[in-house]
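One structure, pasted below without further comment.
All protein chains but one are shown in place.
Each chain carries a letter (A, B and C) given by its place in the written order, and its residues are counted from 1.
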Amino acid sequence: MQKIAILCSGGDVSGMNAALKRFVEYTQAKGFMPYFIYDGFEGLIDNKIVRAKYSDVAGIITRGGTVIRSSRSERFMEKSYRLRAIDNLHSHDISSVIVLGGDGSFKGMQKLIQESNICFSGIPATIDNDIAGTEYCLGVDTALNIIKNAIDAVRDTASSFSRAFVIETMGRECGYLALVSALTGGVEMCLIPEIPYNLDNYKKRFMKEMKEGRSYFIAVVSEALKKSDMILEWFEKEIGMESRKVVLGHTQRGGNPTVNDRLMAYRFVTSAIDGLIAGERSSVVCYNDGGFSHKDIGEIAFEKYTICTDLLKLGMEYEK
Amino acid sequence: MQKIAILCSGGDVSGMNAALKRFVEYTQAKGFMPYFIYDGFEGLIDNKIVRAKYSDVAGIITRGGTVIRSSRSERFMEKSYRLRAIDNLHSHDISSVIVLGGDGSFKGMQKLIQESNICFSGIPATIDNDIAGTEYCLGVDTALNIIKNAIDAVRDTASSFSRAFVIETMGRECGYLALVSALTGGVEMCLIPEIPYNLDNYKKRFMKEMKEGRSYFIAVVSEALKKSDMILEWFEKEIGMESRKVVLGHTQRGGNPTVNDRLMAYRFVTSAIDGLIAGERSSVVCYNDGGFSHKDIGEIAFEKYTICTDLLKLGMEYEK
Amino acid sequence: MQKIAILCSGGDVSGMNAALKRFVEYTQAKGFMPYFIYDGFEGLIDNKIVRAKYSDVAGIITRGGTVIRSSRSERFMEKSYRLRAIDNLHSHDISSVIVLGGDGSFKGMQKLIQESNICFSGIPATIDNDIAGTEYCLGVDTALNIIKNAIDAVRDTASSFSRAFVIETMGRECGYLALVSALTGGVEMCLIPEIPYNLDNYKKRFMKEMKEGRSYFIAVVSEALKKSDMILEWFEKEIGMESRKVVLGHTQRGGNPTVNDRLMAYRFVTSAIDGLIAGERSSVVCYNDGGFSHKDIGEIAFEKYTICTDLLKLGMEYEK
Partner (left out) sequence: MQKIAILCSGGDVSGMNAALKRFVEYTQAKGFMPYFIYDGFEGLIDNKIVRAKYSDVAGIITRGGTVIRSSRSERFMEKSYRLRAIDNLHSHDISSVIVLGGDGSFKGMQKLIQESNICFSGIPATIDNDIAGTEYCLGVDTALNIIKNAIDAVRDTASSFSRAFVIETMGRECGYLALVSALTGGVEMCLIPEIPYNLDNYKKRFMKEMKEGRSYFIAVVSEALKKSDMILEWFEKEIGMESRKVVLGHTQRGGNPTVNDRLMAYRFVTSAIDGLIAGERSSVVCYNDGGFSHKDIGEIAFEKYTICTDLLKLGMEYEK
């Protein structure tokens, strides 16, 4: 019976546990033997490779994060450690590895498969939604809903106090999280790297709206811009409104996964395992236009993600 | 300046208010004059047609239901009342009507446009997700997440007490809501009209699992089957386990809409208005393969929705 | 070192797991050896008594229900089974038992201690909040907040559709849950056993309010009255409004416990253990006027709980 392993790499996201549950169930249904690699690539190097049992995944579907833990591994960048990782996989007779993570993790895995006969399937998992080749990365929907709840709560406070609030979201270099949060949070200002903006235009609009009775503003600013403090000051000085900053940190990662992230976890893992069974050696499972396809790791890891034009167009309306 | 009106018809869903907000903002941005028709087709007959202002939609994005209310109208089935509705629209000089609702509402509207020069755009909105021609109907994601929370809560209780729970979901004739809820809730049994099932197979599996230590089961049953009570009895008699029924009623409709339903509301409305501007006269906005298209009302209203094979395949695994 | 055990009996409530965590931590801090009795009195009879470890309770604080499960036991009513239970405790050298449950469970335990030298401490735990001698029972706050969310969601739907909704809450013979839910849910009608009501007065008020523009009503009805269907019909026939019933079943029990239930769990358990250390033999931990006291089981188990007059007075305002 063939053996197949799974690991989580990089930042954890909600939905990873649902993916692990599906992994154990579906590998067994297909006649494979499932293995967990704990602590990401670090654990792969240190041989933390354990036969996965159904009892490991019972009841974990409701929990954020990942029960097999994740890591960022500097050592995996070095060939000597990757060779050790390959030895570990061989010693367990494991021929295929599924990796839940971002493009950095996929690049690392690409090197490993070039140095061995191990097969690899990548599942995009990052709340930043910044992986080229796929419209959706696991964890994004849960993160967005957490941000939504925060914005809804901040609006209560902002409207009670005639204040401006500057909310900084995660997203690394990508404005997706900030853009969708701004649109669905119904906020008044949205600044992301993908859309040019003009503060003078915002000022004109805001001054006009204040004359018409508006007493508060909420701005969503992507962390990529590193401009939250500047915008805070802008509200104080240019708009003349007391302002506060809210940095939504690691709370964005976590919590009980949404239905969509649970379902996407199931579908991503099913597609990954089907691909490995079909003989794929180095692919990433991508979700586009409502369906799944498998792309070569080279298409993914060295491209830049771009937000779809449909959403960008909505975002450009902020700057009327 | 052209005038365009919107109404909600049939069961309310979360996301309708976000749609109304977008309607007011986007019509004005495009140079139209927005109107609300209160109380659905009933209000259209009774001339409850009011110029929509921005202040009507400020802050409503977080609320379930619809602030312009909905209705089911028997009168609208009669031509005389439809003619009165047409007169009302003419008296306000309104040339286009957007309807948020289900296929029944679209059929009604189709008759009206055959009897007049009114243009119509339909936006699928029902938690049942049972409208032919579109993969997604507004409100489904919020409903699914409410059901998810209920199942998560019931599992706590079920596992504390060695009991079986039979959870009945909405969905009219369609098993979509039940199927996705079962999959993402991680339950042990899922009965929907679209998938044949064999209780003997379930019994064999459950008896085996009980021997291995399992002490509770959760079943999700679509209301379409009308079999919740029968399954309850089956658990008591055939499986020998105390059981309880939970009917998730109207709480499934409501509450603060998810990010996805807010965003879909924006995108559906934007697409509907763009279509009317482009000269469409009787189309329904459909979401498939990640994008929007406009289908003629005839394609929608007289077809039957089918769950995508990808999901059905996952559902068939219940019956191993 | 002395040994002390804990069990859960009757309906599970949110907060039991927090209590179990505190039990393990505080017994050990005080130099006791903690034991879990699984499956309530049934498990006590069947000797499901296991040394509790810290790893059993790690991470359970966020989960509803009880990881050591609960039961209702007919056998425990019989002396022969209670003697078996006593033998089991003796065989483990356990001298004290803490029971999380309702008055029925306390009565059962009272018999056991009369037949042995076992010490007992009871912690009131039921969402019905119907135990005499204590103002608060573990689990009530979580149940109330779940009901609140349901009522908030139903209001969205009710106000969208010009309908009356009849919401039936749990509570056995006690109207506490329904009363507090009605008050904090801002509903229009509240029927509980403790407050007489006059439907004619309600009718007069409702008809007047409908004339003034009100288009929906929400009624909260305690399950104790068994009148939900009658009220449903009353709305249809007497008020002339389409109506729907929502039975909030077992979803009321569960889910992530609130801060208050987690804190009360800690404080109840701390007080119970302190009492046993101080030499108490058969007491129930009661919470009144902001503090804890220990009452003899006889004061509790054979009295009837009454809702405090402060709340009853608020409830009587419904019937102006």
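Here is the rule we go by: contacts are C-beta pairs under 8 Å (C-beta built on N, C-alpha and C of every residue); 3 or more make two chains touch, one makes a residue touch a chain.
Just so it is clear, the structure is predicted and the values come from calculations on it, not from any experiment.
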For the full complex, can you list every visible chain touched by the one that's not shown? A, C
For the full complex, which residue in A:Asp152, A:Glu238 or A:Asp296 touches the chain that was left out? A:Asp152
Can you work out which residue in C:Ser91, C:Gln114 or C:Thr184 touches the chain that's missing from view? C:Thr184
By the contact definition given up top, give the residues of chain A that touch the hidden chain. 8, 11-12, 14, 16, 39, 63-67, 69-71, 146, 149-150, 152-157, 159-162, 165, 215, 244-251, 253-255
Positions on chain C contacted by the hidden chain, ascending: 18, 21, 29, 59, 61-62, 135, 141, 144-145, 147-148, 152, 155, 159, 180-181, 183-186, 256, 258-260, 262-263, 266-267, 270, 288-291, 310, 314, 317, 320
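Keep in mind that, in the parts below, only the chains that are shown with their structure count from here on.
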Field rot_deg for pair chain B/chain C, CA superposition, rounded to the nearest 5 degrees, holds 180
Among all other chains, pick the one whose mean CA position is farthest from the mean CA position of chain A. C
Approximate Å spacing (C-alpha centroids) for the pair chain A, chain C: 40
Residues of chain A touching 2+ other chains? none
